[in-house]
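Note that this complex is displayed minus one protein chain, with the remaining chains in position.
Each chain carries a letter (A, B and C) given by its place in the written order, and its residues are counted from 1.
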Amino acid sequence: MTNAIGELEKDATAIFLIGTNTTENHPVIGYKIRKNVRENGAKLIVADPREIELAKMADVYMQFRPGTDVALLNGMMNVIINEGLLDKEFVETRTEAYEAFAQVVEKYTPEYVSPITGVAAEDIRKAARIYAEAERASICYAMGLTQHSTGTDNVKSCCNLALLTGNLGKPGTGVNPLRGQNNVQGACDMGALPVVFTAYQGVGIEANREKFEKAWGVKLSGQNGLTLTAAINKAHHGELKALLVLGENPMVSDPDLDHVEDALDNLEFLMVQDIFLTETAQRADVVFPGVTFAEKEGTFTNTERRVQRVRKAISNRGDARQDYEILCELSTRLGYPMSYSSPEEIFEEIRTLTPSYAGITYQRLEGKGLHWPCPTEDHPGTPILHKEKFNRGLGLFHAIEFREAAELPDAEYPLILSTGRSLFHYHTGTMTRRAVALDLHQPENEIQVNPATAAKLGIIDGEMARVVTRRGNIELKARLTDIVKENVIFTFFHFSEAAANVLTNASVLDPVAGIPEYKVSAARLEKIS
Amino acid sequence: MANYQDIIASCKDKKGGIIEAYHALQREFNYIPREAVAEAARVFGVSEAQAYGVATFYSYLSVEKRGKYIVRMCESAPCHVAGADKVLKAMEDYLGIKVGETTADGKFTLELTECVGQCQATPVITVNSQPVFNVSSEKIPEILSAYK
Amino acid sequence: MAEEIRILLAHADQIDPAQAEDYIKVGGYKGLEKARGMTSKDLIEEVKKSGLRGRGGAGFNAGMKWSFVPPAEVKYVVCNLDEGEPGTYKDRIICEKNAQALIEGMAICGVAINAQQGYIYCRGEYPFVVDLLRKAIQSAKDVGALGDFDIEVRMGAGAYVCGEETALIESIEGHRGEPRFKPPFPGVAGLWGVPTVVNNVETFACLPYILTNGADCFASIGAPKYPGTKVLTLTGDVNNPTYFEVPTNYILSDVVYKLGGGVKNGRKFKAVQVGGTSGAFIPEQNLNTPIDFDSMSAIGAALGSGAVLVMDETRDIVDIVTRISKFFEHESCGKCNPCREGTFRCREIMEKINSGRATEADIDNLLLLARVMKRAALCGLGQAAPVPITSTIEHFGHEYRRKLLQYA
Partner (left out) sequence: MIKLTIDGKEIEVARGTMLLDACRQAGADIPTLCYDPDLRLAGSCRMCVVDVKGRPALVASCVAPAENGMVVQTESDDVVESRKIILELLAARHKFECPTCEKDGECKLQDYMYRYGVKESRYDGEGPHFGMEDPNPFIERDYDKCIMCTRCVRACDGITGAQAINVKDRGHHAKIAAPFDGKLADSTCVFCGQCIMVCPVGALSSKVAAGQGKPAQNKKVLTTCTYCGTGCTLELNVNNDRVVGVTSNRDENWSPVNKGALCVKGRFGWDFIHSPDRLTTPMIRENGGLRPASWDEALDFAAGKIKEIKEKYGPDSLAMFSSARVTNEENYLAQKLMRAVIGTNNVDHCARL
């Protein structure tokens, strides 16, 4: 997030949610948004293919066709430009490449965009006006925006919208991805990415390598590594031979599970470090028992870049070991002795190599934590980014044309399948399916179907139905609900026994981010007779 | 018979008019059906829990099904001293039900009420909110038999 | 002196209260016209000078109350027509006889505080009064008497507590009728959070007279510190159980014996409860008290709603108070602890006494509970609920003791 979570509760006078079912996936942030709307009269714009809970209290709700985000956003920006609602001063002083961008947006009139997105032109106008006229408007999005073959374009379009209206660098504004996992921000910050060291220091840049080579005492590769999805594909082709998995479960979380299974089976060596014998661990050659957050010291970085402490409450279970100790042991056996007396010692090393974390110490994290960037020990942290200037200097407009999703419905697969999360479960269910109350409350997966669609197929509420895509099929309990439109069906991906990712597409990824298109698969629903 | 959605919709322009909507519903159904509470919550922008809380707060509102004629005996002090107990007993005997119950044919529901403001002519009963004055236990059969 | 003085009911049964024309023929809407010609400040001053005090529980000077209203874009005038005190029906009578005076009075208040919208909150027991008022308002609008002032009638639904002004406001807002804590007072933050004047029917209905005849004229009627008239409703064991309008210096015994025609069936007087069910029971020795606010306060009573319930020598005081305690249990909104639990326990203990199962300790418990409720309850309901109990233990203690276990 460019801005802090707390600003959504009091500072933002308008909030634009696109592709985030906030009350289910980030409940506590959802509470804050709802409070701001109810108690302070903040305006709310919701764009989502499903009529999510917050849509009910929105000033404008746009139920758009999955995969048409760019068209919708360009439509809003077209209105803003044509009605003169843009922040001219901000555009002039803090941005560049406006002209090319504006030229592209020109054709995206609400009337042009309406048939593409399925949203009434008037609603697009209304949304544009609310967002642009607000004193402080915030955009929040989540995987609903990013998990597309056009995910990067979608995000850039959100940035365009914020740049166009000057909604950056002030409290209550910003472009705010709500990240789905407790430490996904931290994992990125720490360089668990194929192209960067910590703090997004590119591996291809010599100076960066030199710095890390000096610190680590070894020569480093400058060649970009494989993304997760690419690695699976390489394994499938037999080029990747060994995979070390630390607390991940690709056998549930990754697209096209049959493909994943083949890929893992193709490996010469699979190592898994986890707290449970996950679907992935079951295929491993060696399994190491790690520990849960309750048994750990360390830090997590949340979606607003706030680094916070994790504190050990209980001792390791059984013969399990601290995950960092396992990594150290392995490293040592591989001829690179690693030993740290505590996570804090590791953190001290991180600080020296990570400019945005340089000013953070465990001691300073007691209490409220710190938002990076925090370059020095007397720096208060940075809740709001891009205040005076952007990292690159001027904010860059991107001219983005709308592209359709990779897989569109056709006669054989007439529906659009989207996947996502439930309030009661988390990711691959490794933890929540073993939390007794959560699993009792929601023990099984479902397919959300519009009653009209179900009626055409003769499917009744609660009945098992078959969902089929080009990758495979699964049987799910049909839940009839009009929160989805007639052409859309939706299911959760937490349930390994009815794994949504059997259905999803691994063949087309976002070209930049490598993200799979979980939100759009062409699908067919069948009655099981 | 009007449907509950239309009845509620007819009150939607009254700010905070949920109680008015409940009255209108009761004029039609003699009680507030469950679906109507939910619909009223939606129309007046309050939670269902709140709409239900309002419906159960006021003694003239009921979320339970009631008879065609709601007969209420005033039991406030002026009627009490004028012999409300005897009148009530007579009504229970005549209708064959206790307070709070509805006759098997769905015609009468017997309730108690506090003062209805007709204390010039105690004891007072009301039938669907219309007061009947100076009642006595003897007059009950005649009074109630008039309601078909 | 034992004469009625009719200000509010002067034209009772001579005009159709639903018809503004009828009212205008007898001089109606002159007061409003006059008010419109005055500055807001002068108008409030005039009402202050009349000495008109709220005819509800607190007896606060009406003009004074209005003068506290701060400037705001939107304000409301609210009429409390939720007379829920058992034995009371004077507001109904005023409406049924002279609804236009109420409407005019509210409009005068609207001029004084610069409000364009009024609400009448009418108790659910009076659906016919609601109908009448709606017609009367329409008629007043049709003849152009109200100008840009509008009045909406809202109907309560059977909750005595909504007679408390903040509970009434909650109810108009469509909420449970639970009183709010004060401050803020409605005059500052009332209906939908904006400044709101709440007065009852009788108070508003006095205004046309005050404006038409002048503040001094009104101030000269009745008790100097609580001038004007008061509509009383007589119930219970009297020969003439009806309503009267009398000047405020009228003596209680005259109410019972002259207007009421004395105790029914030639029986002897035992007690009179004044001001409705939350009022004190007054024994014979205090009957010589004038009915005005301050004189009644001096004997621990309150004129309140103007209900006068007469009980003859055969009446069982403890039984009646037991019944009253049931009323308060039934009508407590349940918000605050002292009232919700207190009214419930009062009824339990009263029933225990009334059925001969109690001891002296129960009376002590009752007095202790009464003291706490009076001091600690959130609103007037819980504070006043024990008054019938304490006043009867004070004046008719022997009737309680006769029912205790050891004497049974």
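The rule is short, and it goes like this: contacts are C-beta pairs under 8 Å (C-beta built on N, C-alpha and C of every residue); 3 or more make two chains touch, one makes a residue touch a chain.
Because the structure is predicted, anything quoted here is derived from the model rather than measured.
Contacts of the undisplayed chain with visible chains (whole complex): A, B, C. When the omitted chain is restored, the residue from A:Ala121, A:Leu193, A:Leu457 or A:Val508 that touches it is A:Leu193. Note on the undisplayed chain: of the listed residues A:Pro250, A:Gly359, A:Gly395 or A:Pro409, the one touching it is A:Pro250.
Only one of the listed residues, A:Tyr324, A:Phe402 or A:Phe492, touches the absent chain: A:Tyr324. Within the entire complex, the positions of chain C that touch the omitted partner chain are 159, 176, 181, 183, 329-338, 340-345, 348-349, 352, 365, 368-369, 371-372, 374-378, 383. Counting over the whole complex, chain B has residues 34, 37-38, 46-53, 56-57, 63 touching the chain that is not drawn.
As a convention for this text, only the chains that are shown with their structure count from here on.
Mean C-alpha positions place chain A and chain B at a centre distance of 56 Å. The distance from the centre of chain A to the centre of chain C, with each centre set as the mean of the Cα atoms, comes to 64 Å.
None of the residues of chain C touches two or more other chains. Looking at chain B, no residue sits in touch with two or more other chains. Interface of chain B with chain C (complex): residues 14-20, 22-23, 44, 46, 50, 53-54, 57-61, 75-82, 113-122, 126, 129-130.
By the touch rule above, chain C contacts chain B in their complex via residues 83-89, 92, 123-128, 152, 154-160, 171-177, 192, 233, 235-237, 241-243, 273, 277, 307, 309, 311, 315, 320, 323-324, 326-327, 330-331, 333.
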